[in-house]
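Okay, handing you the structure first.
Every protein chain except one is present and positioned as in the full complex.
Take a look at chain A:
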Amino acid sequence: MDLNKKYTPQTWPDHPEQVTMEGKNKFLGFWLFLGGETVLFASLFATYLALKNKGPSGMEFSTQTLFELPLVFIMTMILLTSSLTSVYAMYHMKNHNFKGMQLWLGITVVLGLAFLALEIYEFNHYVHLGFNYSQSAFSSAFFTLVGTHGIHVVVGLVWIILLIVRNAKRGFSLYNAPKYYTASLYWHFIDVVWVFIFTVVYLMGVVG
């Protein structure tokens, strides 16, 4: 099969990411990888719950005193929206609308950057309060869980930007369709993890 063959919207297959053997393998392999990632985050969540509010005796910080929901709510909305925009991008990929896909991916990147900026602001704010990484077991667990998610956001952004730039002049092919598709899967996964972080860390921290 010629991977560089040019398609029209009429000849473009329904599931372009799964036409070639490589595409099928990438699709399945990436789902499996996300399975492993789930266990990775599960371990981090379990550790966070075990160490929540634990610190040296007389520690002044707790989830109640530290977290402020409005900021985190905005971050959540931004990231959820970015997941939606990446769905639009995949919708355009299915319909062989390359420009539409690139545009929506671009919007996804902008939203991702906004999320990241707010997260950096949030972390910076905590550190200024004296709640730094080495302050307590609670701080280590918090920064490691939320920070690991943040690193995933960075990786996802770099990945999507590379795809946008690299393929800007080449359009769709069965070679790059699986790449776009797995990148969007990754972005959804990051979003799902954040939903759990929002619930377990922030909501249950402030309300529960």
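Convention: a contact is a pair of C-beta atoms (placed from the backbone, for glycine too) under 8 Å apart; a residue touches a chain by one contact, two chains touch by 3 or more; residues count from 1.
Here is the rule we use: contacts and distances are computed from a predicted model.
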Checklist entry - Unshown chain, UniProt name, "Cytochrome c oxidase subunit 1", "Methionine import ATP-binding protein MetN", "MoaD/ThiS family protein" or "Exo-alpha-sialidase"? => result "Cytochrome c oxidase subunit 1"
Next on the checklist: One chain is left out of this view; which of A:33, A:67, A:98 or A:196 touches it in the full complex?
Outcome noted: A:33
Next on the checklist: Applying the definition given at the start, please give the residues of chain A touching the unseen chain.
Outcome noted: 3-4, 21, 24-25, 28-29, 32-33, 35-37, 39-40, 43-44, 46-47, 50-51, 54-56, 59, 133-141, 144, 159, 162-163, 166, 175, 179
